[in-house]
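First the structure, in the form of structure tokens, and then the observations on it.
Shown here: the complex without one of its protein chains, the others still in place.
Letters A and B mark the chains in the order given here, with residues in each chain numbered from 1 onward.
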Amino acid sequence: MLTKNPSTALGSATILFSVGVLFLVSGFSDAAESFRALSPKVFPEFMGYALLFLGAVIFLQGVRSAPAPLFDPLPSSGAVLRAVAFILLTGGHLALLPKIGFLAASVLFMASSQLLLGERRLFITLLRTGLLVFATHYLFSTMLRVPLPRGPWGF
Amino acid sequence: MKFRRSCVLLLVLCAAVFAAPTAGYAAYPDRPVTYIIGWETGGGSDLVSRVLCAEAEKHLGQPIVIVNRPGGSGAKAYVEISQARPDGYTVGNTTGTISTHKFMGVIPIGHEAFEVVITFNSDPGGLWVKKDAPWKTLEEFIEDARKRPDEITVAASNPGSITRLGLQLLEVKESIKFRIASQAGGEARGPSLVAGGHVDACQAAPVTAKSLYEAGEIRPLGVQSEVRVEAFPEIPTFMEQGYDVVMHNTRQILAPKGTPKEVVDTLYRAFKAATESETFKKFMNESGSMILDWDQEKSTKFLTEQDEQFKTLLQQVGLFKETK
Partner (left out) sequence: MTLFAAFETVFTLRMISLIFGGSALGIIVGALPGLSATMGMALMLPVTFYMPPSEGILMLLGLYTGAVFGGAYSAILLNIPGAPPSVMTSLDGYPMAQRGEAGRAISLATVGSTLGGIAGVIALIIIAPILARFALRFGPAEYTVLAVFGLSAIVAVSGKSLARGFAGVTLGVLLSTVGMDHFTNVSRFTFGSIELMSGINFIPVVIGLFGLAEVIAQILETAKEGVIYKAVRHFFLSKSDLVKVIKGFLPASLIGIVIGVLPGAGGTIASIISYNQAVQSSKEPEKFGTGAPEGIIASETANNASVGGAMVPLLTLGVPGSSPAAILLGALLIHNLRPGPILFTTQPALINTIFAGLLVAQFSLLLWGFATAKIAPRILAVRREVMLPAIALLCVVGSFALKNSFFDVGIMLVSGVAGFFLNKLGVKPGTIILGLILGPMFENNLRSTIEISGILPVFTSPICIVLWVLTAIMILYPLCRMLRLKKCESE
């Protein structure tokens, strides 16, 4: 029932989410000073209820319409795996940035993600990786003076 | 063959990655220094610091790379600086919030967690009204507030901010009550709101209000400093007019605790020289801001006193939070 079609799925997810929001809002402390202005709870609470209402509307829309697949067209399992792996790689890149610095982490990321997406030629991959990572580093770190994370070895 | 080429390239890549800017162990400073500003790009603290750093670079001999880390009126930046390596390559600046955050439970640290390099700037608070407002003097304003508690609207910044504390200090000392309206975004909007007639008055440093003041839209009732501000000799102080209200927003430069004394001294010399530069003086003069150059000892002493003063004040206005 919940995944009958995109609307029911979205609707139920929204309802769940807004319930969570309202729960969190109830935990906000009331302001220490007395303020004429709206308490900080009011606005998020209102939004939480609005979202709850909208979630119900969307859910009902879904109930009233025909069943439909959630993802249309359904991607192949290979593509899904690739997408998940890519996301994990990006997450890994983020995780490694503070530890080994921009240059090392980005080289790893660029090389591995290109290979993941289907590049077969190792040489070209590494070449592109080197060019792109160093160009980015130069652009940001040197030209634009935006410091990029350094690894334990100083760069 | 292809595989061999790839291996070679991989080796070259590794070599390049490892041979790129390397850390040396030469004399301080031998590489760029990072300067963390806990406020938005383009804001008051940001501009002052950028001008200061641009000048200090020359005396330091290495570039100073500025990083904006806004969040919680400096809270995020303070935490980050305190956790950085005490090697002199990470510094940052403060405003008065270094003395208020720990008493309000925002962050658990205060100036004791740092080596204070220099105090370079001070801005007193001030009270401003519209050019054609009915109150001609500070006294008239305060007496009117006494007669009509909670009616005169004054724009100030968020609770715990120096701006607001200055106003609340006046309230406490004179036992009057204003209708204080907070502004998201700090005190910068205050003068515009006064000029547009949306609030009766605003609490703002002369720096913030100078533009509209010179444009003739607003006028000051007084400044909250011990002596008249050099850039605004015509504005009387609160003390002159009989009200013992002094509130400053000072800016210091911090380094993590444990930074070697020689490094702190080097930094102090560079930034002190920067405060004496023509460019910085012109900028501060035109802004209407006061230049200071207190060294570590004087700054630390000042901050300890400021801590006490703010702690008492925060307790009086009910913002003090017991820290565990």
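A few comments on the model shown:
Definition applied: contacts are C-beta pairs under 8 Å (C-beta built on N, C-alpha and C of every residue); 3 or more make two chains touch, one makes a residue touch a chain.
Since the structure is predicted, the reported quantities are computational estimates derived from the model, not experimental observations.
Checked against the full complex, the candidates B:Asp46, B:Asp123, B:Glu171 or B:Glu187 give a single residue touching the omitted chain, namely B:Asp46. Interface with the hidden chain, as seen from subunit A, comprises residues 6-7, 9-10, 14, 21, 24-25, 28-33, 35-40, 43-44, 47-48, 50-51, 54-55, 57-58, 61, 70-71, 75-76, 78-80, 82-83, 86-87, 90-91, 93-94, 97-98, 102, 106, 109-110, 113-114, 117-119, 128, 132-133, 136, 139-140, 144-149. Touch with the hidden chain on the side of subunit B covers residues 36, 40-43, 46-47, 50-51, 54, 66-72, 75-76, 79, 104, 106-107, 153, 158-160, 179-185, 189, 191-193, 195-199, 210-212, 214-217, 279, 282-283, 285-287, 319.
Just so we're on the same page, only the chains that are shown with their structure count from here on.
With centres defined as mean CA coordinates, subunit B is found 35 Å away from subunit A.
Put simply, subunit A touches subunit B in their complex at residues 32-33, 36-37, 103-104, 107, 121-123, 126-127, 129-130, 134, 145, 147, 153-155. The touching residues of subunit B, counted against subunit A in their complex, run 2-3, 5-6, 9-10, 13, 16-18, 20-23, 32, 34, 63, 65-67, 159, 179, 182, 317-319.
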